[in-house]
Structures are given as C-alpha cells and as structure tokens.
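Shown here: the complex without one of its protein chains, the others still in place.
Order of writing sets the labels: A and B. Residues in every chain begin at 1.
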Amino acid sequence: MKKALAIMLTAAMGCGMLSGCSGGGSTGGGAVQQTTQAAQAAGDSGSSSGETSAAPAVDASMYEVTEPITIQWWHSIEDQNAQTVEDVVSAFNSSQDLITVEAVYVGSYGQVNEALVAAHAAGTGLPAVTVANTPYVAEYGAGGLTEDLTPYIQATGFDIDDFGKGLIDASSYEGKQVALPFLISTQVIYYNKDIADELGVTVPEKWDDMESFLEKVSVVNNGTVERYGTVVPGWDQWYFETFYLNKGVNIINDDRISTDLDSDAAVELVYQFKDWCDKGYMYWANGTDASSIMRQNFIDKKTFSVMHTSSLYNNYVDKCDFEVGMAWLPGGETKDQEIGGCVLLIPSKNDQATKNAAWQFLSYLCSKEVNMTWAKETGYIPTRNSVLQTEEGVKFLEEKPAFQCIFDNLDLINPRIQHPGWNQLATIWKNYMAEIMIEDVDIPSKIEDMVEEINEVLEDS
Amino acid sequence: MKGTNSSLERQLAAQRKKKIVTGVQYTLAIIVTLIVIFPLYWMISSSVKSQDEILLLKPTLWPHEIHLENYSNVFNRVNFGKYYYNTIVMTAGILGSQIITGVFAAYGFSKGKFKGQNACFIFVLGALMIPLQVTFIPIFIMCANWGMSDTFLGLILPECISPYYIFMLRQTFMAIDDSYIDAAKVDGLGRIGIITKILTPMCKSTLFTTTLVTFTNGWNSYFWPKIIAKNEQRRVLTVGLAQLKNTFAGQATMNNHEIMAGAVMAILPVVVMFFIFQKYMLTGYSKAAMK
Partner (left out) sequence: MEQNTFLKPRTISAIKDFICVLPALVFLGIFTYYPICKLIQISFTDWNLLNDTWNYVGLKNWIWLFNGSGTKHLLNSLKVTVLYSIGELTITLLGGLAFALIFGRLNKTFSIMRAIVFMPKYVAMSSAAVVFLWILNTDTGILNYLLNCVGLPSVDWLGNRNTALLSVLMLTGWRAIGYGMMIYLSAMIGISKDYYEAASLDGATAVQSFFKITLPMLSPTTLFLFVTTFISSMKVFQSVDILTSGGPYRATEVFVYTIYKYAMEDFRMDRASVVAIAFFVLLLVVTASTFKISNSSVHYDS
C-alpha cells in the first residue's frame, strides 16, 4: 500500500514536470520553427510550383522564401485519401530545400472552422495554410481572418485566369482574392444503373418530372418501404438548397437582412418533400450517423439513388457491386448548382516569412498537376480550363465517363451564397427541415418560426 | 404431537420459501449481470470481427474468426499512439499538480493558523459551486491568448487545482491529533517534513482512494480537452475516439469493428486498474458520500 502510493506519487510528479517542459516547448499551431541546417541559396526557392516565374509590377523579392522553415497545413481529407495527402506533401517537400510542410488532419470542415476561428481570435497556433469549406469564405473575409492573395499572385505570376469564373468568385470576398479553389465538387445524384436499365428510367432533368420518376423507382408494399426512390442528406442544407434556388427563391434577400424561405415557391417545395417522405419515395437522412447509414443503404440497394457530393464518386464505385450512375440534379426554372468542397487560404495573422512559404505550398496545391491527382483518385472536379477544354479533359472523361454530366454543365456551377451569418442560418434551416420531414408537425407555423429566427440572425450578423 | 408436527411443517415451509427466494435472487442477479456486461462484451467481441462479419444481417454473438489486425489498423491509421501519450501526460500532470497543491493547501487549512483562514476556506469551497461548464468561455479565451491551445499546459492548467481534493484531504488531516504535529515540531521538522513524514503516511488510504478517483476523472475527461485541443497534435483518447467515426466516415461503410478496437484500447488501463484496486475504488466513492 505504502509502496504503491509512493510509486504513484513519484510517477505523477515526474510526469508532471515532463509535461511542463514539453508543453512549453511546442506551442503548436503554425509557429515557425527555424531549423539549424545551413540556409540554401535564396534563388532556389522559386522553383517549387512550376508556375512561379518573374512577374511585373510587384516587387517579387518581398514574397521570396529565404530561410529554411517548417509550416503546417490543416486539412479535412479523410482517412481513405491519407496516402494521396502523404504523396502530395512529400513530393513538395523533396522538390525544394527550404520549406518543410506538416500535414495535420483536423477533422470535418466544421471542426477546421472551429479550430481556425479560435486560433485567429487568440492570434497564436495558426496554420500557415488551411482548407476552408466554401461557405465560410465570406465570414472569414469579413472578419479579416484571411490574407489577400492578390499581391502574391501578381508577384509570382500565378496563372489565376486558368480557373473558371465561378471558382474565382467563390474564393473571393468583396473583390479581394482571399482564397484559391482546391478540392471542388458539386451536388449530384448517384443512382443504381443496373436497376435504372432494368426499369428503363433515367434521372429526370426537370423537377416537375420528379414525382413520376420517384413513383417508378421506389418500391412500397402496404406502407412498408422496400426501396426508397432517393435519399436527401438532411444534415447539410447544401444538398437541398439548389432546389430552392432553381425555383427562384432568395435564401437571403437583396436587403441582406431577411429570407424568402416563406415565399409560396419555398413553401410548395416543403410540401412536396413532405409528401414524398410520407409516401416512402424519399428518405430524409438526419442525425449523427446519417452519412454512413445513407451510404450503406445505397450499397445494400435499399434505396435507388442518393443525393451526395461528387467528391465521393470513387468511393461509391469501389463499394458497390452494381454499376453506379451519376446525374445532375433535376432543375426548375434554372438548373444551376453550387460549388462544394474547399478552398485554400492563408490566415492573416501569420508573419511574412510563414506567409511566403505558405504561398509557395498553396500555389503548388492549386497547380494543375496536383489538381489532376485529386481528380483521378477521388471525385473532385478538375478546376483548370486548360484541362477541361482540351485533350486532357477528353482523356479524363474516358477514364470516368460518369463525369460527363458535370462537364456538360460546368458553367452552371455557381459560388455559394456569401453572408457572415450564413452558418447560423444553415443550422436553423436544416434543423427545422428535418423536424418537418420526420415528425408530424404543423408545417405553416414551423416555417413561420424558422423564418423569424433566420431573419433575426441575419439582422444581427 | 400435533404441535410439533405443525411447527415442523412451518419450518419446512419457511425453508422452501427461503429456497425460492434464493433461487429468484440468483436468477435475477445473473440476468441483470448479463445485461449490464453485454455492451462491454459486444465491444470486445466485435473488435476482433472482420468487416464482413460486422455487416451480416444476423449479428453473430461469437466471432467466427479472430482478427487482431483491427487493433494494428486503428493504431496505424489513426494517431492512437499519440493520443495515448497525450492522455498519459495530461492525466499525470493533473494528478501531480492536484496532489501537491492539495496536500499543502489541506495542511494550511487544517493544521496552519493564520488570519482569515476561514474566509480563505470558504473561498475554496465556493469554487465547488462554479463548474468549468459555466466558466469555460473566458478560460478558453485566456488560455488561447496565452498561446496554450493545443499544448499540455492548456490541457492541464485549468484543472490543476481541485477544491474537492483540498476539501477531502483537509477533513482527513483534521482528524489527526495535533500532538503528533507538536511532537514533530519539537523534533525540528519543518512544514514539508510534517506533511511528507507525518500527515501523508497517516492518511495514505484516503490519499490513495481520492487519487484514484482523480486519476479516472482525468483519464476520462472530455469537455475541456475537446475545447482546448482542437487538432491532432494534443488530442486525447476520449476526444480522438469520439472523432473516429468521422475519420472513418469517408469509408462509406460501417467500420464499427475498428471503432470498437479503439474503444477497447481507450478503456484498457482504467479497467485493469479497476480490477487491481477494486476495493479502494469503491471506498473512494463512498468516502465522497460522507461529505
């Protein structure tokens, strides 16, 4: 007894001291760590991305990396693509001598957001480069969290015009280029092509044809659903927000302080969704495990189709023992869609040396070669016009014919709605939608409550 | 004659009744135990199943084959080794600082004499009423501003003093007669000597049990680590485990066998400790019951 106590005490004290030391030593985050190795000649630093070349107008020397530096890159690329992350980062590290990049998996986009904002508020522990989900660009731009990349682009002659206009808009705030597009996806419907061929149906292009389509593909026997027509991911409003936009609903009105989600068109949509959910045509996926449940149901053929992000294409194809089809979402008056995925940005509170190194890595990640690596191995979309409109694009489509639907509609992929209160709005909206779809509630009064709450958030942001 | 007969009958009846009661009690107890142990059994048995077996429509109670590679998979794909290290250092840091500050403060409040002693003690007791769940916002901001996000210091500092621990020790020290202290003083022992040579050995069992409770609380803590350690670097086991389902979510299918393997690894040290120190762990809590 006495011995045990003595051991525990000693161990505890020893460890306590240890922890003190290591705690002080590694202040974490994007702190710049100078390595003791001899500095490389400054001139070598520009060769990393293959796109940097001398540029006019801006003094390029201001943005050069002259000292060895270790920087952190925060990302949310999940486990199944860990190998690609490692390959891409180590290729960068070995391509030049000054910058060492550490890739850190932080968690989901939401968790990256939480960590980044917290670090920004503290002014310490910031990463040199981080991913950010597309809707956060406005919040970050408005809060001054991001570095304006325009001078870097000018100084290094980065070929920004090779991105489509939609992508450029999606990563800028009030005309400033505060980020660059990285892993870009859009909403699609994945469907079971084997069943579709058997039934002789195709995913409709028009919203008005949705009802008859769902009726054909779902199997409902005496009230028990054997196969759903489709699944809507209710955990993220991104998946259903295009249906509103294509019906002409302004999710945020031009006055920026109110929403149109109680307009006739919006309410009609809600009733339509509800009707289909009640009939067993549609399943509203909600809850902590909803994403994996939804995917598992598709794999097990318990649903004909699911609405999801194009980035998971390879994933679905690998796991399903039937042919997976991919289709553009049915449109209304328009058939626009929105950019999903993430952009890359440099937090503004980093020091200049870190920012310069960060920019080199960032421009490498956004380069055509790296982008094509992601496009081939996942379902993210090629972002470069020089790919999309050339032979390369044709070759890509030969490998992944399902992406034809995206290539056909590239011009229709629009930036997200940008508002500092967007995140709060989205939470309220998807909560009410899930409640309406899953529970038996008085729909008009719920919509009224929801709109009141959203308006209050918009005014206050 | 008749009387003895009926008393015998009564005795037999009482015995029968006793037997029935015993039987019912055993059956009930066994059923309840099986239900209570089931989640743990399910966790362990699933952790060695193959993914195909996990996905079977008819769950299997006993694994068909043993797949220990689930454990190495989790260890390799997720930074489990790092989580372990972080948890151990954090727990040890909390434990060490709580013991040292606790012992000294308890001495001051029980055997020391100074003006405002009562007021100071009420100050400590009052802190019991203010949980971290209320004050975490300003504390988080302070720690972040001091550059302590994602550091061990940040994980440990807000929990390095426990008013509860001070209170428990003070009560125990109070029970020790002052004559021991006076004798020690005559022998020329200073405060540190009195604490380490007299008080601590005399109260070792309380100290030990309270420390065990502190240890499990530290090891299992979740709320504060989740707030202050946002990225991989200083993530602890509990948070990392809750995170696993997101990390694996991209894999399209249920990876519950690997998540279970992670869960088993996370609880192993505490459960082993539980069996070794079972007796003390209970008294730790029932001592707390007397406060």
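Definition applied: a contact is a pair of C-beta atoms (placed from the backbone, for glycine too) under 8 Å apart; a residue touches a chain by one contact, two chains touch by 3 or more.
None of these values were measured; they are calculated from a predicted model.
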Consider the whole complex, including the chain that is not shown, and state which of A:Asp260, A:Asp289 or A:Glu323 touches that chain.
-> A:Asp289
Chain A residues touching the omitted chain (full complex) = 110, 114, 117-118, 120-121, 139-140, 142-145, 286-289, 293, 296-297, 420, 423-424, 427, 431-432, 434-435, 438-439, 449, 452-453, 456, 461
Name every residue on chain B in touch with the hidden partner chain.
-> 25, 28-30, 32-33, 36-37, 39-40, 42-43, 46, 55, 58-59, 101-102, 104-105, 107-109, 111-115, 120, 123-124, 126-127, 129-131, 133-142, 157-158, 160-161, 163, 166, 191, 216, 219-220, 222-223, 226-227, 237-239, 241-242, 244-245, 254, 256, 259-260, 262-264, 266-267, 270-271, 273-275, 278, 281-282, 285-286, 288-290
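Note that only the chains that are shown with their structure count from here on.
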So what's the Cα centroid distance for chain A and chain B, whole Å?
-> 39
Contact residues on chain B for chain A in the complex?
-> 77-78, 88-90, 92-93, 95-97, 99-100, 140-141, 144-145, 147-154, 156, 201, 204-205, 207-208, 211, 230-234, 243, 245-254
Sites on chain A touched by chain B in the complex = 1-2, 4-5, 8-9, 11-20, 22-24, 26-29, 74, 78-82, 104-108, 111, 114-115, 118-119, 121-125, 288-289, 291-292, 295-296, 299, 312, 315-316, 318-319
